[in-house]
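Comments concern the structure below.
Of the protein chains in this complex, all but one are displayed in their positions.
Let's look at chain A:
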């Protein structure tokens, strides 16, 4: 990719400048969305950026939501071939669609510990120079809770363990969760903890005025490290996400 059109999202995340070393290293990025406005396009965009040919980044993708074929098709349109990245050991796909604890003697705690072990093993097996450039992407956290049969404490423990990876190996952790599930809860401990853990918070919300053809929603990026909050509108297309300030589509 010679002329990469960086957009407002890249700017807000610090991805518009150099991407080697990976600007999000050592950081926890939490993406939040709602039923009306899905935030998975942010995940796809970050996945594409992390697998850019200009970087040597390695991505571990933990999928609770969709099978590999789904992401493969989407990323292909975005200009990234997941199959060849997987063959070149730059992309590791952990298919967790069928994981269900308790099941066959695996407790929720046990299942998540096993998953963490697998991630740790995969990273340790990489050459040491790659350690700084690992991204762990989880899609999505609410389904991890379902897989753990509601034991949110174990899921939170798992996330804390993953956070230690960000300090031990300097990798980045990118998660997707659904804010509207927790906003109707009495004690949204899990969600608040996640927001607290996050260094960068990306919220995808619908427009206050409702549906529109030209604008699919608004993104609010809160970057605690840079002490910066950005807000802009977006439109999701097949091969790109267009971001623009309100009023300029």
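In this section, contacts are C-beta pairs under 8 Å (C-beta built on N, C-alpha and C of every residue); 3 or more make two chains touch, one makes a residue touch a chain; residues count from 1.
Following the convention adopted for this analysis, contacts and distances are computed from a predicted model.
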Undisplayed chain, where the name is taken from the UniProt record, one of "FAD-dependent oxidoreductase domain-containing protein 2", "Elongator complex protein 4", "Trafficking protein particle complex subunit 8" or "Ubiquitin-like protein 5-like": "Elongator complex protein 4"
Residue of A:49, A:178 or A:233 touching the missing chain in the full complex: A:178
Option touching the unshown chain, where A:72, A:109 or A:170 are the choices: A:72
Contacts of chain A with the absent chain, listed as residue ranges: 35-36, 38, 40-41, 44, 66-70, 72-74, 77, 80-81, 83-84, 86-87, 97-98, 100, 142-143, 146-147, 149-150, 178, 180-182, 184-185, 236-238
